[in-house]
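Missing here is one protein chain; the remaining ones are kept as they sit in the complex.
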Amino acid sequence: MALKHVLVVLGLAVVLSAAVFVAGAASKTAKSGDDPNNATLTYWYWAESDAPGANNWLKGQVALYEKAHPKVKVNVVLQSTDTLTSAFTTAAQTKSGPDIATQWATLPTLTPAWAGATVPISDYVPKSEWKNWISTAENMWEGKLWAMPQYLIGIPFVWNKQLFKKAGLNPNKGPKTWAEFLADCKKLKAAGITPFGMGNHGYGGAWFFSLIGKQNLNSINELKDAMIGKQDFANPKFSGFYQALADLKKNGYLNSDVASISFGQGFQLFGQKKAAMSWGTDGNVAQWESQVGAKNMGVEAIPIWGHGKLASSYDVTQSSDAFITKWSKHPQAAAQFLTFLHSPEALKAWYKATGVFPADKRFPSSLVKDPIAKQLLKLDQSPVSVWPENFVPPQVDQNADLAGGEMITAGSGSPSDVVKLWKTQLSQWKSQHPDEYNSYKKWATGS
Amino acid sequence: MRTTARHGIVRVLSQHAFLIIICLAALYPLWFIVSTALRSNAAYQLDPTGFPSHPTFASLRNMLFHQPLPRWMWNSFLVTVSSVAVSTFIALLAAYAAVFGRFRGHSIFISTSVALMVVPPVTLLVPMFVFMVNSGMVNHLQSVIIFYTGLLVPFAIFFMAGFFRTIPNELIEAASSEGAGPFTIFRRIVLPLSGAASFTLIVVQAIWVWNELLIALVFLQSESSRTLMAGLTQFQGRFTTDEPLVLAGALLSILPVVVLYLSGQRFFVRGLTAGIGK
Partner (left out) sequence: MAFAFGFPLVQVVRDSFYAGNFASPIWVGLDNYKGVLSDPAFRQSLFDNMKLLLTVPIMLGIGLAIALVLNDRIRGGRHYQSVVFLPYVLPATAIGIAFSFLLQENGVLNTSLRHAHLGGLAQDWLGNSHLAIVSVGGLVIWQQLGFAVVVFTAALLSLPPETAEAARIDGAGWWQLQLRVLVPQIRPIIELLAVIQVITVISWVFNYVYVLTAGGPGFSSSVMELYIWRSFSNGSDGTAASVAVMLLGMASVLIGLSLWVRKQKIVQ
């Protein structure tokens, strides 16, 4: 290799890197005013996992909006479930990043709000508009609304009627109690069918916490107390459910690869008829319906395992929400775009694309015609609904809720190990983020 | 005394068998990437181990035209070229000064380089991040270019110095006795000799920067500045159920490296071990 060539390449490279430097420095955007009709917005979006079809819907809406507002450009950056929270926390540290971001409701949304990384959406959207949004209570703090709900999901329990029949079970009777559920599992397993399907390489165990774990509590305030240490998480009313999960694994009632397939892959099992029972969001159910067939699917509330008042509560939540970041230079433009997503046409298009109900009182339920969807809607209108994961600080959720669930399905820890993990993580959260802890305490004990 | 002929053949055959097994193990994952990237998702789900009987470019096309992949590749390319160029440049000068210069403490300089090679970049991550945020360079390519250059320099100096030491002193002395100044010696004698070594160094550094993940994940979080490797992990999370698509991205990220490797193999292997051998 002639030295001359090396030198020439090196020289070019130095020139090129100098150009990059200069270009980078010059790319600091000029400060323009916050004109709602003239802006470039970056939107970190997540919803597809809850509602398959969401990504395409948003793409369509963005195209429509840009057409109507030629000087506005919306860049959608899709987020992955595993890094949804950590990606935003890291970005928040750079005090730069998206204009609009998605997080899960309540704690994951309020935590950055407490840290001053977001602005209340109620500052930019009139009350006459947002009073039509459903479930706004999940994101209220100091009298302001901090994020916009997009949809509502419940998580029903489903079973495959054909597989039930094959195992000698009544296809029209889904298990209503945990005892019935275990009996059904036994028969299915005996017939060589995977009783319950889920993917826990990463996320699934958290649903166990939220769907089963809450059932020994009488009110969600008890969980809040456990988070700030006023009650002890080791109390079986909080953590007893891990034994139930461990037993499922031990008895072979879960799919054999539960610990190594991802959350998303786990959802495929029921649709591919590889598992007889599962649970999923309304959106997952809509997708399964197209794969398994409405006549072949049973839908109901989660089997009752616990004895608290929350045992019969359902689990509808807005799940994820959209909020405006503090460093955004175009909050008004962002708010206008977000409000557009609640326009009647947008809502109708959403329902058509995903089968998931929009979080808007103005959405006409007459549009819900599919029989399964009607069942879901009825469940979603249950009088009491709570999604416990919303009340867990994100760091603790990641390191204790998710990690603990993984430990159980991988067989690497016993329920008491997981309890210890929770307690360690709770105390770590308190010592590493004293300001967050104090904000939570104020919010939980009523401010 | 030679062993019997039969013994010899058995030995040779078993040696070949051993090597072939190793090679198959080395190549299979690559084959898996290529073959899966060319299959449709449905075919893959049905049978993960199958041969691509109906190869399709759909995933590759998706990656190239509908995903941010080309942008990320371009970012990786810019970062690689810039940091490697600057680092090599600095290393050439610094190693020259250290080996042939007559200033005090030049051996300490080299030892410091060696010591710094050992520092795990992750330990410097947090302070550098804070610095980049405060100076506004975060999410701009400059931040990683600076950081990478700083990380590459110790090894580069060590490597170049090792090579320079093999240049016979007589050459240098002959030139300086004819009145050539240090710069002239550098340009006329040292540089031309170090063509192969420089090339090796450049390739090694380029591969390192191209493959780097942790720092790129932390410093370049915006979509427009993300590098290829960080982007790949995003795909891994985003498309957990579309393996062919993700592996199409992996394949595209590997291609430049493979091409570089195949073209410069001989130099690369020889030069790398020459540097280490010192």
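Labels A and B are assigned to the chains in the order they are written; within every chain, residues are numbered from 1.
We adopt the following convention: a contact is a pair of C-beta atoms (placed from the backbone, for glycine too) under 8 Å apart; a residue touches a chain by one contact, two chains touch by 3 or more.
As the structure is a computational prediction, the values presented were derived from the model and not from experiment.
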item	value
Which residue of B:97, B:167, B:191 or B:207 touches the chain not shown here	B:207
Chain not shown, touching residues in subunit A	82-83, 86-87, 89-90, 92-93, 115, 200-202, 256-261, 394-395, 398-399, 403-404, 406-407, 409-413, 420-421, 424, 428, 431-435
Hidden partner interface residues of subunit B, rising order	1, 3, 11-12, 15-16, 18-19, 22-23, 25-27, 29-30, 32-33, 36, 48-49, 112-113, 115-116, 118-131, 146-147, 149-151, 153-154, 207, 210-211, 213-214, 217-218, 229, 232-233, 236, 243, 246-247, 250-251, 253-254, 257-258, 260-261, 265, 269-270, 272-274, 276-277
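Rule of thumb we're sticking to: only the chains that are shown with their structure count from here on.
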item	value
Whole-Å separation of chain centres (CA-atom averages), subunit A against subunit B	38
Subunit B residues touching subunit A - in the complex, by the definition given at the top	78, 81-86, 88-89, 129, 133, 136-142, 145, 191-192, 194-196, 198-199, 202, 218, 221-223, 234, 236-238, 240-241, 267
Contacting residues of subunit A [partner subunit B, same complex]	1-3, 6-7, 10, 13-14, 16-17, 20-21, 24-25, 27-28, 42, 75, 77-83, 87, 90-91, 93-97, 262-265, 268
